[in-house]
Structures are given as structure tokens and as C-alpha cells.
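Yeah, one chain of the complex is gone here, protein chain that is, but the others are all in their spots.
Here the chain labels run A, B, C and D in written order, and each chain numbers its own residues starting at 1.
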Amino acid sequence: MTKRIKYHLFRHFSVGKAKRKPVGQIPGTAIHTGERKLDEVLITLHEYSESDYTTREISTPTEAASLIPSVTKSWIQIRGLHDVERLRPIWDMFALHPLIQEDIVNIGQRPKIEPYDDMVFMVMRMIVPSDSLTDKTETKGKPRQLHAEQISIILTPTTVLTFQESDSNVFDPVIRRLQTSHTRLRKAKVDYLSYALMDTVVDYYFQGLDVLSEEIELLEEKIIRKPSESDLQRIHALRRDLIYFRKSVWSLRDGLNSLLRDDSTMIEAETKVFFRDVYDHVIQVIDSIENHRELVFSLYDIYMSGLSNRMNEIMKVLTIIATIFIPLTFVVGIYGMNFDPEASPWNMPELNMYYGYPATMLFMVLVSFGMLYYFRRKGWFK
Amino acid sequence: MTKRIKYHLFRHFSVGKAKRKPVGQIPGTAIHTGERKLDEVLITLHEYSESDYTTREISTPTEAASLIPSVTKSWIQIRGLHDVERLRPIWDMFALHPLIQEDIVNIGQRPKIEPYDDMVFMVMRMIVPSDSLTDKTETKGKPRQLHAEQISIILTPTTVLTFQESDSNVFDPVIRRLQTSHTRLRKAKVDYLSYALMDTVVDYYFQGLDVLSEEIELLEEKIIRKPSESDLQRIHALRRDLIYFRKSVWSLRDGLNSLLRDDSTMIEAETKVFFRDVYDHVIQVIDSIENHRELVFSLYDIYMSGLSNRMNEIMKVLTIIATIFIPLTFVVGIYGMNFDPEASPWNMPELNMYYGYPATMLFMVLVSFGMLYYFRRKGWFK
Amino acid sequence: MTKRIKYHLFRHFSVGKAKRKPVGQIPGTAIHTGERKLDEVLITLHEYSESDYTTREISTPTEAASLIPSVTKSWIQIRGLHDVERLRPIWDMFALHPLIQEDIVNIGQRPKIEPYDDMVFMVMRMIVPSDSLTDKTETKGKPRQLHAEQISIILTPTTVLTFQESDSNVFDPVIRRLQTSHTRLRKAKVDYLSYALMDTVVDYYFQGLDVLSEEIELLEEKIIRKPSESDLQRIHALRRDLIYFRKSVWSLRDGLNSLLRDDSTMIEAETKVFFRDVYDHVIQVIDSIENHRELVFSLYDIYMSGLSNRMNEIMKVLTIIATIFIPLTFVVGIYGMNFDPEASPWNMPELNMYYGYPATMLFMVLVSFGMLYYFRRKGWFK
Amino acid sequence: MTKRIKYHLFRHFSVGKAKRKPVGQIPGTAIHTGERKLDEVLITLHEYSESDYTTREISTPTEAASLIPSVTKSWIQIRGLHDVERLRPIWDMFALHPLIQEDIVNIGQRPKIEPYDDMVFMVMRMIVPSDSLTDKTETKGKPRQLHAEQISIILTPTTVLTFQESDSNVFDPVIRRLQTSHTRLRKAKVDYLSYALMDTVVDYYFQGLDVLSEEIELLEEKIIRKPSESDLQRIHALRRDLIYFRKSVWSLRDGLNSLLRDDSTMIEAETKVFFRDVYDHVIQVIDSIENHRELVFSLYDIYMSGLSNRMNEIMKVLTIIATIFIPLTFVVGIYGMNFDPEASPWNMPELNMYYGYPATMLFMVLVSFGMLYYFRRKGWFK
Partner (left out) sequence: MTKRIKYHLFRHFSVGKAKRKPVGQIPGTAIHTGERKLDEVLITLHEYSESDYTTREISTPTEAASLIPSVTKSWIQIRGLHDVERLRPIWDMFALHPLIQEDIVNIGQRPKIEPYDDMVFMVMRMIVPSDSLTDKTETKGKPRQLHAEQISIILTPTTVLTFQESDSNVFDPVIRRLQTSHTRLRKAKVDYLSYALMDTVVDYYFQGLDVLSEEIELLEEKIIRKPSESDLQRIHALRRDLIYFRKSVWSLRDGLNSLLRDDSTMIEAETKVFFRDVYDHVIQVIDSIENHRELVFSLYDIYMSGLSNRMNEIMKVLTIIATIFIPLTFVVGIYGMNFDPEASPWNMPELNMYYGYPATMLFMVLVSFGMLYYFRRKGWFK
């Protein structure tokens, strides 16, 4: 395993396998199935209106409960999912459906966008290049990798809730925009904030694709120049990575599509124009993944024909050497026979001729050149 | 056959072939087409309401008939399908359509969900890893395998009927939840029970996928490290297994989809939310199967190029040895010729030179090193 | 051609080619394009009601005309299509559309189900294993093959017409059921009879699939054990057979689908439940064909890598032998050189040493063992 | 190029390239883009009613103008498209939309069927085997080829216009039927004539497919018997031909489909039954093309594994010869060494033994037989 894993761009993932909730578990049972990426649960409350913006770290959810009614628009950013008990008060406060609760902490969900009566629930898998993360300690000096993390966004009429696995700073650009007054983000309703968050996630996909493109181009160059056995493992790892990437994005398309057609009042018409833009970008990402996959198939073809080419070359060397020297060895073998020249005048009289040896050598030189000429005409020295 | 079968993860199955009911049989004729997995037919009646739960084994169906009207909600769990005569009283009691009767015992149905006027009929193929079954005697010490079994669920207004081939304990988690009072399962109508059973079946699919993932990863590691001919048979077995798995799940998607759109009153709106969740999981399973299939194709590619690589390596060894020694053998052949040095000063005077032999040896050593240098420059020793 | 054809499971067919009606022929011109499979046209009239069933061979269609009005439900079974003039009176009696007439005798139609105002026209290709046919003389002692035959079924309000190419006894099971009184077949309207006939055709598909499965499993076992060149031809024949099979079934799906959605009164609601069952079976057949196709592709992969494996093995034998003996031959060549030991002490003094010969032999044995050890470590003897 | 082209079944075509109208040309500009296949434009007027049929060659379109109003139903057959000026009067007479004009002469259109308010415009690519054409001078003694030609049919309420590139006699069967009185063709409206023409075009497709089937079967037989390098070029040519064929037919399906659903009164309900038949045939053609494509892929697989098989055979010959003789040559090399038997009793005493030579020969014979036995057991002589 160790041999293979080192070529993957995605850290910590397995295409098919994940910690599973036990079979027959009461549906809607929230059990965290990911690895613990963060030691404590961080809750940050961002309150904003057109004119004001405040942010504070909240230690107890009850504290949040007392605060939220007092503001018009708010965003509660929750980081860390391992401690379900800490999360439950917030879930209760917003009366989240048990299946939503389960999906938030059950890492490995397909992306989906589900409209409920009074909220919209979105699960996405964010894919971020490792060098776009704040905490660069882990990745220093290593090649760029991809970091995947499940993001859940819940849009209620006046509040947006986000749940992340780690404390990665992926939403910092949105926070910076929230800090700027008189932007559309500050003016618009919270549905626009949910759009801004989703747009950020989709923007990262393009960066993730760039990492993959880079790897493909490096590999392409490498395989054309000098194919080696490990290249095939890199191709295989790329295929796995692309399967994972596609799986992470694919169903977002249908989700967004049905969101755009939905007549619910959760998302306003003029925000929908922006969601349509996100939808376009998602399709563009999916197209790109498919194109990358084709390129990877093409790389495999190059690799395989590279192998065949090298085999041809090896065989050519062998054949040239063997074809030149085997007949010559036969010739020298003839004159190594011990027929007794004295027993008969027919028995190898060449051995006693004056120019016997040089003539034989000359003959062999001529044969060699004949062979070389033949090979050259066949284009074997191209 | 014996050689191939040992790599299959599924026990007892054939992709295309099954015992068939005879051609032209009266449609709706119930004939058990599976192998006898259980010696007798076990009938268990679970009665429950929000407050109570009782269970009893029933020996005669007529006994059941006398009991059922007395309870509000009940689940009749029938295990063992070989004895159609034992099953018929129950079928008659619920007035099952002849085609439903046929489908229950005719093993090898495509999964389907068919709404009738006063009942919903669901056929599924449950796939369970062998180590999740109670009866582990059969599988002790063997690698994990998959156990497939046809499950039929019939939802009527107050009763759920389930038909299984064997007495495997797959529904035990649901029974345990039924034993707990004040759960949603106890409170809700029987449509929620049918959901809970179906959800259990789908949960097992994920476990089945894990078994396949594991096999793929083991094989991947094996093929990269040291490919052997049997690996191809494992790849082929994996393909067959995945075809079978997909066939077992695929049509469930359409069935669930039309169930969700159906306006019948058999399934209540708030239970539909849960069925939507099952639907999502089924799609996730199908996606995973497709992804696994791609990985298996990729494994085949690795295997094939592994073969080519090994061929290249074998040829390189041959070519290096032959290319070095064939010319040298020619050289020593020259000095083995019997030209008579005394017949002419041109005839191999080297033989009588003072340093003839060591010079020849040195020459050959130089040629060898030249060759080796040439191969190194070509990267053949990489 | 003779070489290839022997591996086909289908007798007498060509995927692309068939006798064609001439270009520009008046559309609706009935010309029999199949080969003559039966010398005369057999017409059998089955009359039945809930209580009675009579059958008689009819020699003149006019006779039929006089008889039919007197019964409630009837089935006219026509076998043999070569004599269009014999068929025409029946066509006229039921006022069949010219295009229907053309399709009945024009062998090689795609399966289709076309509702007309007062009749439903169904064309199917029946596929029957040769050992399921009565007339087994042709196939005795031969491996199982598949027999394909075009079946046309015309459903009118009180009569069902069937047209077959040969006098094969494929519908005997239905006849036997007709002979049993008080069955649903006897009670129901003729639309149920048309269903029973169609269901029989589809049941035979499963038997046909079994023949294919068997061939695939035999071939699989053969290829894994000992691949030979003829296996590839069997794979190719299987592909052709599967293409033909799929072509014979594929469009039936759409036909049945539109029949089920059709609101015409030709087929009653409660018979539609049965047609839905046929539809399910057709989908199952198509799925199985696709799965078989995948398995055949997989067989090809096994075959190809089997070739590569054998090549590797051949090369390994060559390389081991050559690598061991070429250097040894060089060594013995050295001591075959004729340098004169008396001309110089440097000239092959080994030749006169006391242990010269055994030391050389020992050296060569050591070299051989070294080589063998090297190959073993490389895993070439695995 | 010359090497490749000879295997194509289609004469004069290029899949991707054609003479193009210049970029930015005024849309609707009629410029003939095909090669000049006919020196003059032939205009034939067919007038017919149920009782009468007359035909005449028309030299000036104005003549036609004066004639047409006098008849009920007419067909103007125009052959030769190179002289746009000659065609324009007819276009003007029927007030054809500029885009229709452009499409008629711009060879290389996708087939399409476009309903306009008062006319239906159909463009098709007719594909005819060369031996079905009148003018056989060009193809005498050559293998059958395919001739492609663009056919435009315009259906107006009382007149059908057809435009062909060459004067090929493809519509002769329709003309012969027009000459027969009291046929449906003579009785029905002109929409039935347009059907008859289209049906003729589609009938030719089946003949074209037969030519391809034949080529595939010939190639199949050839490749199985004795594959050669030119076969691959034939495979490639077949792929190109099938791509071209599919391109020529594919979009006809959608066109016919929308025509059948169109509610316009241009085509009467009872003629639509016939168009539905054409639609069925088009689907059958497309299916066949796809099946042919699969067969061609399968041929490629046979070809490639044929190459591998031959390589295996070559290698086997080499390996058998080398493996037998290399060790023997080593043995004879030993006894060619010049160790001095007189210097030591250890030095090759065999050379002076009484049976030394025959024993050595016997030993070598035994070794050879041992090798041969080994190879036989490995199945190399199969």
C-alpha cells in the first residue's frame, strides 16, 4: 500500500471505504464517521447588517441562543464535528430534521441540496490545494496535494449555518468581504451569503483542477521523455483521484438544477441569477474532469506504446548483434575443425594457403558490412 | 471451473443462469426456483403498538389468521421459501396477486417496487458480508465473502410481510429497535417499518462494497508488487461480482423513484422523506459500483503493462548477456582456427606472439566494458 | 467461412444480410424473404370458451371464414409463410393493412408492437434452444444451438392470429393450458391469450440465455486452463451471437412500454398487469445480454493476457538457457584458442597446468549456479 | 494516400473535409459546393392523376411554369446542381426560402426534414451500391463500391420537387410504378409520392449495408485464415466508411420523428402510417450500422491477437532451436579445448578414451530428446 499511496494527490481518502454507521442504526442517528481533525468544536457567530458587522467566538450554544434573535442576519460557523453532544443544542435550536443531523456528521455523503419547508440543506465536498490552506506546516516542502473536507450549509430565513470538519481557513475570503461595508453581501439577504459560501467552494474546485492539470502535464512530459514503471502507478493514482473528484462534484449539478427550478421562497429571484452562475461553473468543473480523464487514458496509451517501442529497440540491438556475429562465428568455427589436411587434398586446404587467414578475415568484414547495409536499408538505425 | 470459482466473493451464484420455471407455465404459478437453504418454513409474528411489543413463532398459518386482526400493527416474518404449500395460506389471507406469489418464490427476480391498489410489493436482493451473519460456522477462518439472498417485503395498511430464503439474522437490528419503546418505529405506522427494513438492506450494501473495496486494494497492492497469472482470474472474478452487484441494485433506483412520485396513500408524506434518504443511498451505492468497475479496469491495465514490463526486463537480460558474449565468442573462435602459421607469415601470427594471449584477453575485457557502458547510457540498468 | 461458422450458436443467420425485397417495390407488397422452412402452410383453428375447447386443422381459409363467427374466442395458428397466395384469404378476412401483410412474411423485421384502431400487431423473434424443439433429429448428438424464428401475433377483439415460419412446436405449452378448463386462460378475453403467447416467447429467451451462459462458462474455463487460437474465434462468434440476440429483443422493450401506456381498449386493465410482467422480463433479458457482453469482453482480456503470459514464459526459457550457456561457451572457446604456449609463458599457461581442466569445469559449474540463483531471486521459476 | 484509398468502399468522399462556402457569405447564398457530376441540368416533369401519366423533358423552366398549373399532381425531377442560374427560376416559381436554396446546392448537409408553412423540405444522402446504377461503365469488373449523392425533396401541396447531383437512375422504380395506373401511388396525393421517393432512398441503405456486410465477412475470413498488414488498413477504411454511413443516416431519425409528430396538414394521417414504416426502417439501418461497427472492433481484436499469436510462434521456433543447440554447442566446445592431456591425467582424459567420441555424441542425442520431450509436455508443438 505504501508504494501506491505516495502518488495520490488526495490525502486521507479511500474511494470506496469509509467508517460506516452500524447497520440498522436508528435512521437519523447522528454519529461522526470521519477522523477527528480538530480537538474541540469551534463556534463563531458572525452578525451583520448593511451597516454593522460583529464577530465573536461562542463557547456555549446557549449563549448563541440568547444572541441570535437580536440580529437581523447572522452566520454561525461551526468547525469540528467529532463531538456530537456539543452540536446538538444548535441543532435543537434550529429544529433540524434528524436526517439532516445525521448527514452533517456522517462524512462521506454525496453532495446534495435538499429544500425543506423552512430551510435549504446543502452538503458539499470542498477540495482545496494544500498550499491554499493556512496551516502550511503539514505540507511544507512537499508537492502540492489536495485536501478534501465535507461542508454542510444550512440556509434558514435569517441565519446561515455552516459545518466543517477542520478549522481550515477556507472561508476567510468571505469573512473579509463581510467586513467591508456597503457590499452586496452586506446589503442582500442571507440567501446571498449562502451563495457566496457555495461560490467559494466551487472556486476552490478550479484550483484543485489546476493541481491535477499540473500533475498530468508533468507526467505527460515524463512519459514522453523517459517512461518508467512508477509512471503507471501515477496514472492509476490519477484515475483514482479523478474518480474521487468527480464523485465529489457530480451530484451537485442535479442539486443546483432542482434548486434553480424550485419555487420555494427561500432563495430570491435575483439571487438565483447568481446560483445559475455557480451552476455553470459546476458544469464547467465536471466537463474539465471528464477531459482530464480522457487525457489520462491517452497517457496510458502513450505509456503502453512507449513500452512497446522500448521492447522493439531492445530486440533490435539483440537482433543486430546476433545477426552479425552468429554467421561469423560459424565461419570461424569452420576453420576450427580438425579435418586432417594431410589425409586428403580436399580436407580444408585453405588452412595452408598463403593468404588463407587474411582472406577469411576480409570475407567476414565484407559479410558484416553487408548485414549493416541491410539493416540500414530497413531503417533500423533511424 | 474449480480454478476460477475460488476467487469469487459471491458464494453460490451464476450471473446468467438460474433454475428456471418451465416455459409456458401458467403465469402466476408459484414454484420455488432457489436452492433449499432452510429445512422448514419459519413464521414469526411481531405485534407492536406505541406501548407494547410481543413476538411469537407460529406453526400454522391459520393460527396467524386468528391473531392478526387483534393487533393494530404487525410484521409477519417468513423465512424459508421451498415449501410453497406452507406459504399459500398466508398468501390467501392477504389475497396476494398470483404474480406476486410467483415473484416471492422465483429467486432471481430483478429488484422492483410495484404499487398495487392496497399494497406495495418490493423485491430486493440483500447482499451481506459473510462475517455479518450469525451462523459463522460456514465461514470461519475463510476470507470474507458475500452472501446474497432475495428479500420480498409487502406493505399492507396494517401489516408488513417479509419473505426471506434463509434464516439469516439480517433483520435483528430492526427487531432490537422494535423492542425499544417510544421510538419512532413504535409510534409510526407500518410504512415506517417497511422503510426501516429497506434501509437495513441498503445499509448492508455499503458493507458489501467494503468487502469489494478491500479485495480491490489487496489486488492492487499485489499486482503492483508482484503480478502473477492468478491475478487476472481475480480481476475477472471481480468483474463478475461487480456485474452481479450492479444487477442486484440497479433497478431499485427506478423503483424507489416511482414510489416517491406515486400519490398512493400507502406511504405517508413524512415517511417519504425517509424513503428519499434510502433513494439517495441507493444512488450512492450505484455510483460506488461504477467507480469500483473503473478501478478494476485500471487494475487490468496495470496488470497488462506489468506483463509488458516483465517481458522487457527478460529481454534486457537476454540482450545484455547475448550482446556481450556473442562478439567475444566470435573473437575466441578466431583464435581457435587452425590456419597453419607455418604455411605463411600471414596466417595468424598472433598465436605465436609473446603477449598474444594477454592482449586478446585485454581486448575482450575492453569490448565488454564498452558494451556495458553503452547499455548504461541507454538506461538499461535503471 | 466454414472455419468460423462452426462456433456460432445461432444456425442460419447473418447479422447484417438477408434476402431483401427489391428496392422501390410497392410498399405493402408481401414477399416472403425467408428460406422455405416448411413445405405447406398449416392452419390450425383453436376455438375456446370458458367451458369448451375444440381444435381442427383447416385446409381452405374459406372454411375458416365460415367457422369463426360461430365462436366467441378463437386462435388461428398459421405455420409456414412461403406461400403468400394461401395466406392472402386470411389477411383479407381480417382486413389487414398492407404494411402488416408485408411485415408478416418479410423475415428480418425488428420486433415491434403497433396498435391499430381495431387490432394490435406484434412482431417478435423467438429464440429457442435446439433441444427444446420437438423435431430433434436435426440436432441429435450435436451441442445445443439456438433456433431463431419470426413470430407475428395479431390481436383482434375476438380472435388471435399467429404466424410462424416453421412448424416448430413452441406454442404447445399454451395449447396444453387451453385444453384445461376453468383456467384464467379459458375464462379471460383473447387479449390474455395474446399475453400468454408473448410470455411463452419471452420465457424461451431465458432458455436461450442459458445456452449462451453455458458457452461462456465453458470458454472461460478453457481459456483459463489452456488458451488456443480457436478460442478467439469462439469469442468472436459469441459477440456476433450476442449482437444478434440483442437486436432480436431490444426494441421489444419500447414496444411493450408504449403498449402499456396506450389507452386503447384492445387490452384490458387487468391484463395489462400481466403485460407489465412481460415487460419486466424483457428488461431482465436485455440486462442479462449486456452483462454477457461484458463477460465476453473480459474473456477477450483474459485471452490476450494469456497470450502475453505464454510469450513471457517462452522468452524466459530462452533467456535462461541462453544466459547460462552463452557465457560458458565463451569460456570453453577461450581454451580452444590455439595460442602457442611454447612461444611465450603468457600464452595460455592454464592449458598445461595439472588441475587446469577440472578447475575450468568447476568454474563453469559455479557460474551456472550463480546464474540459476540470480534467476530464482528474480522469481523466474515461480 | 493512394495506398489507403483503395480499400474504401465509398468513392469520392472525405469524412471531414468538403469544399466550403466562404466564411461570412451572405446566408442563403446558393453556391454549388460539390464536384460537377453532370454537364447540364436535366429537368423532367412527371404529371399524373389517377387515370393519366405523362412525362416530358423540359429545357426552360419557364416552359415548366406554363405547364404546371394545368395538372393536378406533378413531380419535377431536377438532375444536376452545378448551374445555379438554371435552377433559380424554379426556386423562384415555388418561392423557396433562401436557406432551402443554399442547402440544395451546398453538398455535405446533414440529413434533415424541415417543415415550413406551405412545404416540407427534406435533405437526404442516398447511398447506392455501384452495381445498382445504370451507368455501369465506370465500375465494370471492379469490386462493388458505394455511391453517395445528396437528394433534396420538396413537398408542396400539389407538386414534389427532387434535386439530385447526378443523372443516376435511382428513382426509376418509382417512375415505373407511376406508369402503372390504378396504383395507390396514382390515386393518392403527392405526399404519398414523397413517401415513395423517401422509401426508395431508405431501401437503398439496406443494399449499401449488404455491401458492407460482405466486406466485413470477407475480411473476417481473411484475418482468421491469414492476417496481413493490409488488413488493418481495410479495417480502418471500414471504420471510416461506417462513420460516413452513420453520419448520412443518423439525423434522419430525428427528422422523421418530428415529422410524424408534426400536426401540419402537409402530410395526411393515412400517409403517416407509411412514414412511420420508413422511420422504423431508418432505425433498423442505424442499429445495423452500430452492429457492424461492433463487428469491426471485434475484427481488430482478432487481428491484434493474430499478430501476438504469430509472434508467439516465431519465438517458439527460435526458442526450441536455440534451447536445443546452445547447450550442445557448449558440450562440443568443451572437447575443443586445448588442455594438454599429457600435462596431467586430469586434463580431458576423455579425449583419449576408446569410446570417448561416440559416448559424447550419444550424450548429446539424449540431451536433445530430453529437451524435445520437455517442450512437448509444455504443449509447444500443439
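Throughout what follows, a contact is a pair of C-beta atoms (placed from the backbone, for glycine too) under 8 Å apart; a residue touches a chain by one contact, two chains touch by 3 or more.
Remember, it's a predicted structure, so these values are computed and weren't measured experimentally.
Chemist: Can you tell me which of A:Gln25, A:Ser49, A:Ser181 or A:Ser213 touches the chain that was removed from the display?
Modeler: Selected residue, touching the omitted chain: A:Ser213.
Chemist: Which candidate, A:Gly34, A:Gly80 or A:Gly336, sits in contact with the chain we can't see?
Modeler: A:Gly336
Chemist: Given that one chain is not shown, which residue among A:Ser181, A:Thr200 or A:Asn257 touches it?
Modeler: Final answer for the missing-chain contact: A:Thr200.
Chemist: Tell me which stretches of chain A touch the chain missing from the display.
Modeler: 132, 171-174, 176-177, 183-185, 195-196, 199-200, 203-204, 206-207, 209-210, 212-214, 216-217, 220-221, 224-225, 273-274, 277, 280, 283-284, 287-288, 291-292, 294-295, 298, 301-302, 304-306, 308-309, 311-312, 315-316, 318-319, 322-323, 326-327, 329-330, 333-334, 336-340, 343-344, 346-348, 379-380, 382
Chemist: On chain D, where is the contact patch with the chain that was removed from view?
Modeler: These residues of chain D touch the chain that is not shown: 1, 3-4, 14-17, 20-27, 97, 99, 110, 112, 226, 228-229, 232-233, 236, 239-240, 243, 247, 250-251, 300, 303-304, 307-308, 310-311, 314-315, 317-318, 321-322, 325-326, 328-329, 332-333, 335-338, 341, 348, 350-358, 360-361.
In this text, only the chains that are shown with their structure count from here on.
Chemist: Chains shared as neighbours by chain A and chain D?
Modeler: Joint contacts: the list comes back empty.
Chemist: Averaging only over C-alpha atoms, locate the centres of chain B and chain C and give their separation in whole Å.
Modeler: About 26 Å, centre to centre.
Chemist: As a quick test, compute the distance in whole Å between the mean CA positions of chain A and chain C.
Modeler: 42
Chemist: Give me the residue numbers in chain B that touch at least two other chains, ranges are fine.
Modeler: Within chain B, residues 304, 308, 311, 315, 318, 322, 326, 329, 333, 336-338, 348 contact more than one other chain.
Chemist: In graph terms, with chains as vertices and touches as edges, which category applies: line, ring, star, complete, or other?
Modeler: line
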